[in-house]
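One protein chain omitted, others in place.
As written, the chains take the letters A, B and C, and residue 1 is the first residue of each chain.
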Amino acid sequence: MVVDLKSLRTDVWVDWCPGCGNFGILNATQRAIVELGIEPNKIVIVSGIGCSGKTPHFINVNGVHTLHGRAIPFATGIKIANPELTVIVHGGDGDLLGIGAGHFVALGRRNLDITVVMHNNGVYGLTKGQASPTLFRGEQTKALPKPNIQDAVNPIALALASGYTFVARTYSLNIKHYVETLKMAIQHKGSAFIDVLQPCVVYNDIYTKDFFKERIYVLEEDGWDPVVEPGTPMETIEEKINNAIQKSLEWGDKIPIGIFYMNKAVPEFGERLNTLIDNYTLIPPAKQPIAREDGKPIITNQDFRELFSRYIIRRR
Amino acid sequence: MVVDLKSLRTDVWVDWCPGCGNFGILNATQRAIVELGIEPNKIVIVSGIGCSGKTPHFINVNGVHTLHGRAIPFATGIKIANPELTVIVHGGDGDLLGIGAGHFVALGRRNLDITVVMHNNGVYGLTKGQASPTLFRGEQTKALPKPNIQDAVNPIALALASGYTFVARTYSLNIKHYVETLKMAIQHKGSAFIDVLQPCVVYNDIYTKDFFKERIYVLEEDGWDPVVEPGTPMETIEEKINNAIQKSLEWGDKIPIGIFYMNKAVPEFGERLNTLIDNYTLIPPAKQPIAREDGKPIITNQDFRELFSRYIIRRR
Amino acid sequence: MEELELMIGGPQGSGLDTTGQILTSSLAYIGYGVISDREYYSNITGKHSYIHMKVSPTRVPYDLSYPVKLLTAIDAETLYHHYNDLDENGYIALDSRGLNTTLDRIVTIESYTKKLIGEDLNNRIGSTKLEDIVQYLEDDLSVTAILLDYKLILDRLVDKFGVAASLASRYLSSIPMGVISGLMDIPPEAIEYGVRRRFYGREKIIEHNVYLINTISEEIKSQYGTPLKLPEPKLDMDEVMVVSGNDIVAMGKVVGGLRFQSYYPITPAADESFFIEANQNLGGDKGGIVVFQTEDELAAIAAAIGASLTGVRTATATSGPGFSLMVEALGWAGNSEVPVVITYYQRGGPATGLPTRGGQSDLLFTMFASHGEFPRVVLTSGDHEEAFEDSIIAFNLAEKYQVPVIHLLDKYLANSIATIKVPDLDVYRIDRGLIHRGDGDYVRFDTTKIVSPRAFLGDKAIIWYTGNEHTEEGHNTEDPILREKMYRKRMEKLKLILEETPKKYMYRYYGAEDPEYILLGWGFVKHTCISAVKSLEREGYRGGYLHIKMFTPYPEKDVANILRKVDPNKIIAVENNIMLQAGMATTLYTGIKIRRGVKKYTGRPIYLHELREAVIDLLSNEGKEEVILTYGS
Partner (left out) sequence: MEELELMIGGPQGSGLDTTGQILTSSLAYIGYGVISDREYYSNITGKHSYIHMKVSPTRVPYDLSYPVKLLTAIDAETLYHHYNDLDENGYIALDSRGLNTTLDRIVTIESYTKKLIGEDLNNRIGSTKLEDIVQYLEDDLSVTAILLDYKLILDRLVDKFGVAASLASRYLSSIPMGVISGLMDIPPEAIEYGVRRRFYGREKIIEHNVYLINTISEEIKSQYGTPLKLPEPKLDMDEVMVVSGNDIVAMGKVVGGLRFQSYYPITPAADESFFIEANQNLGGDKGGIVVFQTEDELAAIAAAIGASLTGVRTATATSGPGFSLMVEALGWAGNSEVPVVITYYQRGGPATGLPTRGGQSDLLFTMFASHGEFPRVVLTSGDHEEAFEDSIIAFNLAEKYQVPVIHLLDKYLANSIATIKVPDLDVYRIDRGLIHRGDGDYVRFDTTKIVSPRAFLGDKAIIWYTGNEHTEEGHNTEDPILREKMYRKRMEKLKLILEETPKKYMYRYYGAEDPEYILLGWGFVKHTCISAVKSLEREGYRGGYLHIKMFTPYPEKDVANILRKVDPNKIIAVENNIMLQAGMATTLYTGIKIRRGVKKYTGRPIYLHELREAVIDLLSNEGKEEVILTYGS
């Protein structure tokens, strides 16, 4: 199947506000898929609820638009059951770091091969502009009656503390950078997190295009080495994590985008499952037959007796 | 009221297993309360579900034994409604960092003046020994049929990434250290987190008393300065956070206990609320009358008309 | 013309909300009764939205109906959605520049809707061109089409006030207001009053809007006269409130003593919390209300319960998805006898469903939500007045019986703006139930009483709470005898509530004392049902409407007595759901099987015209069990 940009569009009208940063994310995601050449039926985009959550309807690959905050666990089930699928999560900052923060942390602990793309717009877009967990304390975006009194969570630091093995930031209007970052994240074998700075033209009048234009710079252009190869000594790894966290605190006149950290040495969750389950990698759940031709269970009476012999007692 | 250790005991039989690290936590918590001289009716111990969750029943101060994972939000409501109370959360590692991780992160963002004491035993005690979020990958404690395949979360790093302004670790069998740490945490004006290493004699045969005895050392004795005073420049703060995170990665032959980080410069949540609500600090919700003597609402017809004048229209 | 129904349509983000508020204020100022429903997509900018308004000189006309007499369109898309909604001799106003638009050029309409519209237009008119539709309306329905050049009109602002051309479009919604004002003969000072209220203090904006509306109004009058002018208002209110359901509930809660509201944003509940936050300061020495945005709904309910334990009247407000997450903690509150109010605005389900549309499909869920058995109150409101009163009563019930109270409302109420009487607060009392203030031998869960006195955390007594079964002190227990006692103690509250609560908070009956049929309903269907019964009376059907307000505990004896007046086959449930949930609840408690119903679950409200027809249909066809309604765009 030839996958081109056009064939990745759907008939659904893209109902984001004109000028919304999500358009950049949408286009760049489609582009990355084309460039990677993955077949649309082998990709699943899983989203939460919010403006960001609508993304899958606009891309002509499998889409699962789930519940607010639950995209990661839905995606987790999909990926574990059928590891041959490329699974990408699109979520809002509220979705992933507010109501979904527990799952966000849990995914890091598994290093399951999923890419999490966070639409970071500093607000709850679809519910009309309340503060999201990435809005700093004291800031008052357009729809807020009063300045925000909660501190912002630092997505990069949180991802690192949670164990993500690929942690990056990109900007929704830097299509090229987004495409490259997403491609690397997808190709990375493990839990990948991308913090995408995404202007919300309707509700976020602080983090606007103009704001970002002046401040964003690319880490890679800066002699930055975030990669941990297998065999790297523990101290070096710790140092790289620390550097990444330190970098993540940089938010002012200069805002870095790029890969903050990438560790290739941590076993992916499927590999771990494969140590427990015979042939998990070869015949994962989605590839296992459960019935015979005649409709009887694949487990025969004999299989049953073998499997559960410990529970069967033959009378003396 | 004279508060002594004896008066802080209840009639309830302490049903932890003989030798459980929780006994140390219980005794030391009572001791800290005595030493601080807080009146029992002005303290509330809020717990989740687990062996750890039973703590409040054994201490003769107010106790709220909530739901699995929800101790922090219950405690949050209590503290905001009546800030004069000293609110201490006791939760398990599963309770706070597994099912409750989202709330754990959220509390850090608020810097509400609550102390969170985590009974870190590496297992789900009360449900019979499954791996908790602090058990490392590859480890196989007694009740596990197979080695753990999820990575551990680093509680200290997570607390720091979430914004807690007091982050410490102590050991349940070092009563003195525990008492001092808890006292400082309670006295700290802001969200405080204490990671308490707690042997579970029944299910955790890796992190035993013997294991800890050889490894634990006290940070403070090491020329360690975790304190951020008001006015400290941003770089110094960042450096202290970074040092703390780096320290938190130390887990092997040596395991540090002590205060990892303490920032006195971040406004507490009550102060923040006070910027929005008239006299919040003086007359918080729990101190506000809502009815008059005759039972009528405190809001009179006239108050109502003033408050909501924007919605009332007098006919032309 | 006794009453007027009109509609304003346009894209989401074009200021329709503001338009509705201004117009309602202006009309209220003159003395009319108004209801204004707003329908919109789950979308921030671009999709079709509209206001459906009913204006009456004699009452607050809750019973929205079709057809409408006047349709004003901000964009071309509007007419595609509403060409069928117009009455004979009605009026439409639209932009003359859009007349050669065809349906296929409207990208913002969903493909399915577009297909249906296209088929209908092609069948009926043979064209989807706007011009042709207008022609058809003029020919077939004698509709008067008022075609205005919107751009030229807005240019006046540029010319006269130097408004930047790029900003002029913000005033688009003044055009329909001008048309309406003209046709209805709304005096300029009433318009100014409405605009001024809305844009309080922002003088430039006020000036521009007033200018635009009033000049258009003049032009319309001079060209079309004032064919939609209503008789002089005759309502006996000197003063009214112009409030949405969200607003009035918020006001009720403030009066009722709310001091801590936790919430997580969700449509259509969040506006209530914002309203409270905007009005959180009660005046110096009274202090203020904490409005607390949590990280999710699990935290929202937990925080509310926690706050309640300190003796504060607490609540949270949410909708279906949020309530689904509150279910576990609800049981904790029930078990620990905690007064807490959950204001629950239903929207279209299941799951995310129709997030910005209405529904009444969560009744049975709220009645049985959470594992285990514990007492609760499920209280529902049928209009703005009820909602205000119930918001206060909810706290009293919660505290008097130490139970969670679910105050169940719907999006129809939440988002419709009505002109209502300013309430007299002197009729209300704050009943805090039994409170223990000392220390001494106090136990929190004294089993010698069904409702044991409550002490507050932070007061003198030491208290324990637990989600487990507990002793009188509040410590965990598994003793079977104590368990049985404590369990029964809790459940017996339900009987007590039923005995002690005034009937008007449990149900209300409207209509004939000796009905031939009874409509049974709840929530926002109330006035539409009452109006249907009245109107059918004129056609010889003598009936009544039984409005159930409290579902847990359920007033089974009284309801059974009323329903037994008619054959069970003559009971018709009218609900915005498919299962007839109030009907089911009624069967459950009375044993009277309710088989027949009028159902609507498209997310739009039930309209009087379709309800009338449905009821007649059911009354004339004994064998028919249900009529499913689908009217409304």
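Criterion: a residue touches a chain if its C-beta (ideal position, glycine included) is under 8 Å from a C-beta of that chain, and two chains touch if they have at least 3 such contacts.
Everything numeric in this text was worked out from a predicted model, so none of it was measured.
Counting contacts over the entire complex, the absent chain touches A, B, C. For the chain missing from the display, the contacting residue among B:49, B:88 or B:257 is B:49, taking the whole complex into account. Listed by residue number, the positions of chain C touching the unshown chain are 41-42, 110-113, 116, 319-321, 323-325, 327-328, 331-332, 334-336, 346, 348-357, 359, 361-362, 364-365, 367-374, 466-469, 471, 476-484, 487-488, 491, 577-579, 584, 587-588, 590-593, 601-604, 628, 630, 632-633. Touching residues on chain B toward the chain that is not drawn are 11-13, 15-18, 49, 51, 65, 67-69, 98-99, 101, 124-128, 130-131, 133, 145-146, 150, 202.
Although one chain is not displayed, its contacts with chain A can still be listed: residues 10, 12, 40-42, 44, 46, 49, 54, 56-57, 60-67, 69-70, 72-82, 84-85, 102-103, 105-106, 273, 276-280, 282-291, 295-301, 303-308, 310-316.
The rule is simple: only the chains that are shown with their structure count from here on.
By number of C-beta pairs in contact, the leading pair of chains is B-C.
Centre-to-centre separation of chain A and chain C, using mean CA positions: 38 Å. Centre-to-centre spacing of chain A and chain B amounts to 30 Å, using the average Cα coordinate of each chain.
Touching of two or more other chains is recorded for residues 102-103, 105-106, 273, 276 of chain B.
Residue positions of chain C with contacts to 2 or more other chains are 295-296.
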